[in-house]
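Here is the structure we will look at.
Removed from the display is one protein chain of the complex; every other protein chain stays in position.
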Amino acid sequence: MTGMLDMDISSMMHAIVPALATTALPALPMAGINWHSVLFLLFAGLACGFAVGVVAADNVVRMALYLVFSLGATAGLFFLAGAEFLGAMQLMIYVGGTLVLLVFGVMLTAQAPFVSIKPSSSDRTLAAVAGASLLALLLTAAFSVDAWMAPGAGVVPAPTATPLGMALIGVRVDTPPSGSPSGGRVGYMLPFEIVSVHLLVVLVGAAYLARAKRRRTPRAIDAVASAMPVEPAVVATAAVTAPGRTTGGAKSALVGGGR
Amino acid sequence: MDLESLLPTLLGLAWLLPLASFAVILFAGPRLGNHGKGAAGVATAAIVGSFVLSLFAFVSWVAQHPVRAVAHEDHGGAHAAADPSHGSGDHATTSHATAAGHEAGHDTGHGDAVHAGSPVHYSGDWYTLYEGGRLKLSIGWYIDALTVLMFVMITFIATCIHVYASGYMHDELHDITDHEVHLADGSHLHRPGRFHRFFQALSLFCFSMLGIVIAGNLAMVFIFWELVGICSWFLIGFYYERKNASNAANKAFIVNRIGDFGMLIGLMALWGALGTLHFADSTGPDGHARPGLFSLVRPPVAGHAQWVPDGMVKFAAEEKVGAVLRSHADDPRAGVEQVEAKVEDWRDEGYGRWLLLVAGLGIFCGCIGKSAQFPLFVWLPDAMEGPTPVSALVHSATMVAAGVYLVGRFYPVLTPDALLVIAYVGAITLFIAATIALVANDIKRVLAYSTVSQLGYMMLALGVGGWLAGLFHLVTHAFFKSLLFLCSGSVIHACHTNDMRKMGGLAKVMPWTSGTMLVGCLAIIGAGVPFLDIGLSGYYSKDSILAQALLFARENPSHSILFYAVAGGAMLTAFYMFRLWFMTFAGHPRDHHVHDHAHESPPVMVYPLVALSILAVVAGWTLPGGLGIANMIEQARPAGTGGTELGGLLFSAFTVPAEHASHAHDIHVTASLTAFATAATGVLLAALMYVWGVIPPATVAAAVKPLSTFLANRWYFDEIYRFLFVLPVLGISQLVSGTDKGIIDRFIEGLAWGAKQVAGFDAWLDRTLIDGLVNGTASATYSVGLELKKLQTGQLRQYVMFIALGTVAIFVLAGLLFRSSFAG
Partner (left out) sequence: MMNVSVAASILPPGLPLPVGFGMIPLFAANPFTEPVGVIHYLIVGAVLFTAGIACMTLKRNALGILMGIELVLNGANINFVAFSSSYLRAEGAPTLGLDGQVVALFVILLAAAEAAVALAITLNFYNNHATVDVDRADDLKG
């Protein structure tokens, strides 16, 4: 059990991919190839490409499909970064849950005029400008820190599922990184609880918002009460004695009470 | 039930019945019968009840204290008042009944003194308003023969006038168009009738008048004095929409206040020096006797001779009292004893005489106002603006007589000098009023001036020592003057005018009225047969006045003008009264329009005339055995006032003769003959001028034009008063109001103007600067908001765009500004 848990996917890849490469592509200069980098490039390309595809596609169904791919590739990137639990969660929650939800939405609203709503070319241009400037800003920021520019040390991390689970119930079992201001001792019990309550609220709220609107049929007693705001006693007697006479009683009371 | 508790009960009830009537009419007036007609019934029933009670009291009195002829045998005595009960052999009953009214109070302590001359009287208090220290204010009674007589007289006349008025005021039962009131639009005033209100005021007046008569102390007199004043004001101003009437009411009220001011001074002098306002002796709560005013001024120990009371002596000799007390500072009790011992010396030195004079004259001031004496008589003729029954009851028979009554009641306290002042005031009044009456053409004004003149007679009589004569004339005059007024009311009712020049020849149309009025005229001029000594009521009273005046003139030749005034006044009276009668009833009609519409008044008005005319004839008679008004009044003669008095404080020494001396044969005959001669002359002159036309009145008037103009303008009294008092007051008022308007108002207006300027500047500042600031901020915010509103497009995608571009912009700007790495 421990061995299986300790087996990290990226380390497995480190072991397997070079073997495959050497056997399947002997002609290629395989010696310096860093397979981790190659896989990264693959997933990164997929993620970025499909993300751009999402932007570019006009058909909402295709957008949903591209998004699935993009998020899946992102999950791969998580694996490559050593966050295998998070990658799993990404696949399960996003690809398996959120996107299914989205696809449901697409299907529920996918009537002919709305499947493909094309933006105007000016919108496209504007979006391109905004995206380009934002990208430039983000990249400039990313490149402006030396520490981030250095290549990774390649330290294979310990499996993260257990430390994550323990952290979420308030116990930290992982090794704190050097220089961490909190000393790595901070658990996430409270956020965990908040998020769980939040999810419950969301569940209820979503159910309420998306519920089918049904016309409310008022009860007889409500009709009488709203018709006669003046004499509660009369309302009570009228309502109690004979529902059939309420209309007449209400009318007379209304006439009598009208100012 | 003995008289002592019976009389206060009877007279108290008689007094309060009109008050009850007043209250009933006040609260239920318009609802009494048709248009308030029942009010007359209520008021008349009340006054009839009072009359019956008074009559009962009168009969009880006469039964208990038989009225006998005045004894003349003790002429030379110092106190010659006849003791009316002296024949029956027992003491005159002087009782000091307490508030409970049942405690027999025979005070044997000074029985001798009582026997010496204090008249029969009953006194006590019903209700004490306040008692503290020496001050005691109470509602009490002082009942003697005069009180009982006045009650009978007032209630009888009031009864007649109530009956008469219920006919006379008949118009008031319905809505009235008052032709004497011109509204701004030229029409006449139309108003609802005020029948009940008339009787309401009349009842209140009767209550007040009886209150004066029954009052046991001066404070109570003063209260009811003012009450009759206000009733008079109500009644004169009954037609208050008429400017004349409201002015006359105000004039009467204000002029009376002037007199009452003097009365207040007198009250203060009395109370400040003597500490009591009660007429009669009473018993204090501690059982000690509290001497009343009469006993203080005429103490029994001094044989009821007038002296200055101890209190006034000490009050006047204040400095000496202080010196004595200071010298005995170590032993205050001895000092007080020393003061008491020295009072006699100080009295002999004359201390307090002036104070007593001032007290007497002060009280007389009130009487001047109320009894319309010179110089305050100007209100009474104007008071004729009231309805005629009011003139008859209030302004001739009773209220104006209240002043004479008070002088009579207060007589023991008046010093000889005060009496002489009173006599002169009366003489001046009677002469002035009689001369004005000669030329007056308004029938009621003639009677009004006649009233003033007759009141002058009474005052003069009192002043020259004729206490009995004055009060006797008061009673007889009340009967015939009310008769005369009611007759004139009957004439006015028939002719709808007051102007005698439009009348004439009415005797045939109004036989009853003319007959009864003739009786009244004969009574007022004192018609009688001199040697048989038989005549109408006025004959007796007027003769006694003349006799007393003659006696006084004989004793004091320097004051003989008083007698001439009386004699001349008698002639003038005869002239103007018969001028009135002749102009009204005799001869040919002057205005046929008036004459043709004239008619005899209804029975309800004639019956009172007949009743009063009978009284006008017989009121002065003395029945065999002595029963008569004069002898009854004599029963009430204050102790010690029948004798000769010496005066000389204000005037050179003079003597006030004893009244019984005027009954001496020679005096009496002279007076009678004088009276007869003057009256006959007057009547003859009137007949010559107005019946036979031998001397045309126009010729006489033309011959003495300045004089007749002077008289027709009433001696210019109103003008003189206007010039002397009204105009200065108006001038001062204008000066004050000018000061107020010109200086004070200007100053305040200036302040206001300044404040307004400052406020205007503030407002400007507020409007431009502060409001501008606020409004500018608001409008700037508003316009910015309007502009910003355009940014909120509701386009979700644009928002995202803004966010993205905004983020980029912020970072770029931050990077450029801080020159640091973007993610540092």
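A and B are the chain letters, set down in written order, and residue numbers restart from 1 in every chain.
Just so it is clear, a residue touches a chain if its C-beta (ideal position, glycine included) is under 8 Å from a C-beta of that chain, and two chains touch if they have at least 3 such contacts.
What you are looking at is a predicted structure, and each value in this text was computed from that prediction instead of being measured.
Peer 1: Please identify which residue in B:223, B:664, B:700 or B:804 touches the non-displayed chain.
Peer 2: Answer from the full complex: B:804 touches the omitted chain.
Peer 1: For chain B, enumerate the residues touching the unshown chain of the complex.
Peer 2: Within chain B, the residues that touch the unshown chain are 788-797, 800-801, 804, 815, 819-822.
Peer 1: Touching residues of chain A against the unshown chain: what are they?
Peer 2: Considering the whole complex, chain A reaches the absent chain at 10, 32-34, 36-38, 40-41, 44, 47-48, 51-52, 54-55, 60, 63-64, 67, 70-71, 74, 77-78, 80-83, 85-86, 89-90, 93-94, 97-98, 101-102, 104-106, 108-109, 113-114, 117, 119, 123-124, 126-128, 130-131, 134-136, 138-140, 142-144, 146-157, 160, 163-164, 167-168, 172, 174-177, 179-180, 182, 184, 186, 188, 191, 195, 198-199, 202-203, 205-210, 213.
We take it that only the chains that are shown with their structure count from here on.
Peer 1: In their shared complex, at which residues does chain A touch chain B?
Peer 2: Going by the criterion above, the answer is residues 123, 126-127, 130-131, 133-134, 137, 140-142, 144-145.
Peer 1: Which chain B residues qualify as touching chain A in the complex?
Peer 2: 797, 801, 804-805, 807-808, 811-812, 821-824
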